[in-house]
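To keep things clear, I will list the structure first and then write my remarks on it.
Note that this complex is displayed minus one protein chain, with the remaining chains in position.
Going in written order, the chains are labelled A, B and C, and every chain counts its residues from 1.
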Amino acid sequence: MAIRSAIPDAAVDDSGQRSVINDFSIVVATANGTGSQTSNLAILRAIYKMGIPVNGKNIFPSNIQGLPTWYHIRVSKDGYVARRENSEVLVAFNSDTAVQDLQDLPSGGICIYRDDLKGLPERTDVTMYPVPLVRLLRQTGAKGSFRDRYTNMIYVGVVARLLDIDLEKLDLALDIHFKRRRKLVDMNMEVIRMAYDWAMENLEKSDPYRVAPMNETEGQILITGNEAGGLGSIFGGVTVCTWYPITPSTSLVDAINEYLPQLRIDEETGKATYAVVQAEDELAAIGMVLGAGWVGARAMTATSGPGISLMTEFIGLGYFAELPGVVWDIQRVGPSTGLPTRTGQGDVLAAYFCGHGDTKNVVLFPGDVHECFKFGTTSFNLAEHLQTPVFVLSDLDLGMNNWLSEPFDYPEEPIIRGKVLTAEEVAEKGFKRFADIDGDGIGYRTLPGNEHPLSAYFTRGTGHNEAAVYSERSEDWLENMERLNRKLDTARDLVPAPVVDEQEDADFGIIAFGSTKFAIEEARDRLAAEGVKTSFMRLLALPLSNDVREFVEKYDRVYVVELNRDGQMHMILQTEMPDLATRLVSVAHLDGMPMTAAWLMRTLQEKEGEAA
Amino acid sequence: MAIRSAIPDAAVDDSGQRSVINDFSIVVATANGTGSQTSNLAILRAIYKMGIPVNGKNIFPSNIQGLPTWYHIRVSKDGYVARRENSEVLVAFNSDTAVQDLQDLPSGGICIYRDDLKGLPERTDVTMYPVPLVRLLRQTGAKGSFRDRYTNMIYVGVVARLLDIDLEKLDLALDIHFKRRRKLVDMNMEVIRMAYDWAMENLEKSDPYRVAPMNETEGQILITGNEAGGLGSIFGGVTVCTWYPITPSTSLVDAINEYLPQLRIDEETGKATYAVVQAEDELAAIGMVLGAGWVGARAMTATSGPGISLMTEFIGLGYFAELPGVVWDIQRVGPSTGLPTRTGQGDVLAAYFCGHGDTKNVVLFPGDVHECFKFGTTSFNLAEHLQTPVFVLSDLDLGMNNWLSEPFDYPEEPIIRGKVLTAEEVAEKGFKRFADIDGDGIGYRTLPGNEHPLSAYFTRGTGHNEAAVYSERSEDWLENMERLNRKLDTARDLVPAPVVDEQEDADFGIIAFGSTKFAIEEARDRLAAEGVKTSFMRLLALPLSNDVREFVEKYDRVYVVELNRDGQMHMILQTEMPDLATRLVSVAHLDGMPMTAAWLMRTLQEKEGEAA
Amino acid sequence: MTSRRQRTNSLGLTKADYNARPTTLCQGCGHNSISSQIINVAFELGIEQHKMIKLSGIGCSSKSPAYFLGGTHGFNALHGRMPSVATGALMGNHQLQAIGVSGDGDSGSIGMGQFKHVMRRNLRLVYIVENNGVYGLTKGQFSATADMGQFLKYAGLNELPPIDLCMEAIVAGCGFVARSFSGDAKQVRELLKAALSYEGTALLDIISPCVTFNNDESSTKSYPYGRLHEVQLHDISFVPKLDEIEIDDYQPGTMKEVEMHDGSQILLRKLEEDYDPTDRMGALHRLQWAQEKQEFITGLIYYDNSRQALSKVMNMIDEPLGTLPNEKIRPSKEKLDQVMENLI
Partner (left out) sequence: MTSRRQRTNSLGLTKADYNARPTTLCQGCGHNSISSQIINVAFELGIEQHKMIKLSGIGCSSKSPAYFLGGTHGFNALHGRMPSVATGALMGNHQLQAIGVSGDGDSGSIGMGQFKHVMRRNLRLVYIVENNGVYGLTKGQFSATADMGQFLKYAGLNELPPIDLCMEAIVAGCGFVARSFSGDAKQVRELLKAALSYEGTALLDIISPCVTFNNDESSTKSYPYGRLHEVQLHDISFVPKLDEIEIDDYQPGTMKEVEMHDGSQILLRKLEEDYDPTDRMGALHRLQWAQEKQEFITGLIYYDNSRQALSKVMNMIDEPLGTLPNEKIRPSKEKLDQVMENLI
């Protein structure tokens, strides 16, 4: 099983020229806070408007201005969207990193660089395209902060020329970006055109990389996981959303704040059917969620690792007092403050066992923007049905980057409010808050405001009996905790089942979750092309549903692939299937970057070598 | 393997009377806040001053006054100190619980009760001793709050008479309790004697239970685990102790506060060599610990489950920024506020994995008061040597109850301050905070105040390189996290090794930790008596040392015994030894009460039955 | 037994209907008196229990909601975190009237941040601090409201200055700030009634002695001290909007009437000549002065109803959010398609 070279084989096109079409990556190196995001998104959008599958990943620093940022654009005719280890096209516009950036450029690649960069290494194995930035800038007449913005438009023009990006599509991209404010669009297009023209005249294209129109993105939307999650929550019926800003979760609540007024103002009264509260911290944010859940609201918050740590005490309360609530954790790299602008999957244990004493929480793992949208409904339904906090673990890569996707269908999953008794039902059947009438571990609850005098009870984090009365009796404690375990078992059947793709006579199995799916799918295709057959189970939730066992039983080796150091999901799988523990092989790695297919292939190959 | 009856076989003594000597339990049922603790401790002390091994356990409610409290005294000539399921001698002085208390009395037992109790069940299989409380109280002439206290002394007198407790020893016990304030002692002894005399005249002893002097407790001390831990910390060199009150940890800091002025005032200056700060909450308490650890102090805090949850974010910082600090967690029953006055071992996962991202912490498990004392030094040494937060997981049973013990030896373990560079050493060798010079994962640190200009560095929870400079580079992150893992491996060799007691040809192994050791030892003795051989490994720490694997490899079945619902240690053991996972059988149970040998035997028997 | 007709209120309920489980607090604990007054007030005002919620943190004080208004849903939250839970509950259902009970440790120590921020937000919440200067439930440590220089058997000498929760509330933007004494039943009642009519967060800082750990007369939080030293700023009475107001002995300049949003009135018969509870600076001044002189002033210390309750500020629909029908909380397919259209 050989690993393919990172650079796709160049083909020879009709004109007899060696060419690589729609299958390469671009990396744009700039400093943040200069507006380069606008330029990068314009390139991304223009390519996708040309019908070509494309994906953008922003590798940005944890500050506001002036530190290195890399924007990776993967153009892939086959629709692969995972990160690639190398980019063939480098736009070296950041003097602080240019030397290293150029060193990292693979042989055969091209480097578009501002010609005032000093001390660049000599490389004869790549094509160098210098851009006389200062002169071109002078031509624009830009002053002050415009200099930065126009700098970025200049590389757009040059890239467009060199890669054959359609100027019309660039115009369209900017038009979308600037929300039809034509003046802005025109000003920027002017610079782009100027640079384009300059490049046309002055740069001789001598490399194989270019794009060519396809028809693969028609009708697709471009959206981040956080926007999708925010929209999903709105269509899932969120009524109370509380939060405290933290990267990379902030844009999820931003999306909610943006869309709510347009989607959820009551038409009759013109009033809000929702409340969004910026809390003073995460302790307050989760406290509000549980308070709101208690009175019946579909309540949520969004945060990241440090916020989860701070919420631990409240999550334990939510688990034990059986309060619904949804917590989106857009994972970044921990422990501690860690790398706030890098991606990972390190909060699996923190979420699943969040709380002291014996707690186990329901956790969902969306793997793409579709699932982010979908789980907006699913998470609330589970939280209300199971009367417990539900985590949704996304990550920075999925959450903050833009993904091409089919538009979202209207949710099929109905809004389910769980076992809530009305006053009439209390009158009819009586009410014992924690009685396990249905044998599924889930009691019936009443909401404050219920007029029946027997509906009132006291919610608490202290020991209680079936009737919700304070109790220190051993039997009450035991029964209650056993019922909570039963409830978790009920959850196994309710949570979304894993997505399975099995190949007959597969050499081994792979289990993973979340956004690593893109790298895994690509790696599987490439392995298959080399004759290695694999089966893939993508977990969508904890607790594990029972089909996980069946899957593992089928394979001698099941690789558990995840973006963390300790193999956290691997641990959980082992403890739930001790008899199969030795089949489960951990493939865990965390360096802050999204997983690549190449890394995964290499690692699987090594491990398979060891196993052989 | 039959389980023995809870009541020890009665023997026939010299005088031909059936008698059970020094081998039974007493339970005193009262309400809290009435001063009954003084009476119960007096009984306990008097018995131990008679040379008889004895243990007392207070089962008290989470309020201040008026709710049911049970004080269990186990008298055991063989020195067993675990809780027993039944007590043969009931002192029924709480009208709220008397009916149930009497129902729980095993056949053949005796009930000493106030004769104003209403509606007691008729039982012919037990001996009833009514006490005319009101009349006796009137005789004392007690008024106001004295009525409560004397009520309690009255049962002391009756119990003393019926069980043959030496009045001299009771006098001695009160003398100790009241710190030689003879007037108080005499007032109370007068009531005791009065009740004793009344019982002598009016109650005919017709049951077998009594105590008789032995010589088994000579020179032993009576101490709680929390006092031992507090003292241990003082001899371990604590300099900064911060805390926020929470049951059942408060008395640990109380002991520190009590002993520090007598042990650690600097003799020359009369000033304090320590600082104890009551923080505004647990977040602040742990923040102070880490700040103090950073400047070189041996800093600690004590808390319980809810406090651990609140400390999660800071513990992650301590782990990642590599700051020493000690956190005593005197475990109570969780999740959430749970049962604040009941015991358990439910914080194993919460402590070991405390923090989001990939964290793993060092955790110590004292099993008796000796180890509580000892770990006062060990915990600080590990924290400073490993530059990381160290948990000490005790529990309410061990921490708050009084235990007979040999006096503590002066610590053999020297005070170790870890790898701290002086200004001279920095000048000589240079300084790179996180360089792994010794290959053990532990860098050298400098303390603020170090005069060498190169000694200063910036401590942070964000990504950093070897030189402690902020870094978002993937390689730096990876290297650093791998080094932290190496450090954890180093810890495996440094933490106290498990205590092992193996029997040849043992039928199975047992792994446990903490205060369950008493029930386990008793159960093993009783099993041995029935021909069942067992080997026992008591873990003293996480991460696991390497001998754990060796132990498990020897037995087909290893029962992992713990006081929680989810078998938390069992999970950790499984994940660390997947190849042996199926040998590890979880024996987990949590109802708030200390474990009993009888329960354990029953459970092991069942499981062995299943295995057979 | 003779069956005496029991007094009933406007709803035909007896006072006993407002009881809950028997208290497990110490006999004589100030907190119990406050619970009684809550029961009295609810009975007298004819409150419908299901229209209320009661919340608390952790502590002896925070247990008390279990001992009043058994027909009201209650939430015993975490130590210091009642305010956030109350905020969430009142966002989820702003029709409910909320009583939050906390302690001085619960609000002044661990809960300081949430205390300040709930005051800023101004939800419709009666926030009662049962202030005894001590941690009752954990047996006698000093809380942040204990006086500097105070000595306690358990805790020794307190060397930190006290936090004055009334001052804190005013500074944080609270518009109804009162101090009272659990031994002053009438005042507690009238303040409670007024607070329940207030359309925002109302703080009642009620000195409520801990008879077990802090009741020595040397403590400003003790019964003996309170009884001897209480200085009422005014004699307060609350007049619900429906009542005919009848003021006997009206003397000009001795009475201040405060008109509330819902039409009720607070009548203040001035005891301290020029105290004006609507003057923010004056209120701070008076508190500061009282702190320096260790004076135990009680009454309505500050009143302002210029701020709107948060639910109004947020323009929330009249119905409780928590129980809106599914049609109102899931937008239509057309709307989704529109959104998708814009993302293409």
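Operating definition for what follows: contacts are C-beta pairs under 8 Å (C-beta built on N, C-alpha and C of every residue); 3 or more make two chains touch, one makes a residue touch a chain.
Given the structure is predicted, the values throughout are model-derived calculations rather than measurements.
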Missing chain -> touching shown chains A, B, C
Where B:80, B:294 or B:353 are the choices, the one touching the absent chain is B:294
Of C:50, C:121, C:193 or C:330, the residue that touches the missing chain is C:121
Missing-chain contact, candidates A:93, A:150 or A:244, resolves to A:244
Answer key for C:45, C:134 or C:167 versus the chain not shown reads C:167
Contacts from chain A to the absent chain lie at residues 33, 61-67, 244-247, 250, 278, 280-282, 306, 336-337
Where chain B meets the chain that is not shown, the residues are 219-223, 231, 234-240, 242, 259, 262-264, 266, 269, 271-275, 277, 279-281, 283-299, 313-314, 317, 407-408, 410-411, 414-415, 417, 446-453, 455-462, 469-470
Where chain C meets the chain that is not shown, the residues are 109-113, 116-117, 120-121, 144, 159-161, 163-164, 167-168, 171-173, 280-281, 284-285, 288-289, 307, 313
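Keep in mind that, in the parts below, only the chains that are shown with their structure count from here on.
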Cα centroid separation, chain A vs chain B, in Å, comes to 45
Expressed in whole Å, how far the mean CA point of chain B lies from that of chain C is 40
Note: chain A residues in touch with at least two other chains are 313, 317, 460-462
Check: chain C positions touching at least 2 other chains come out as 78
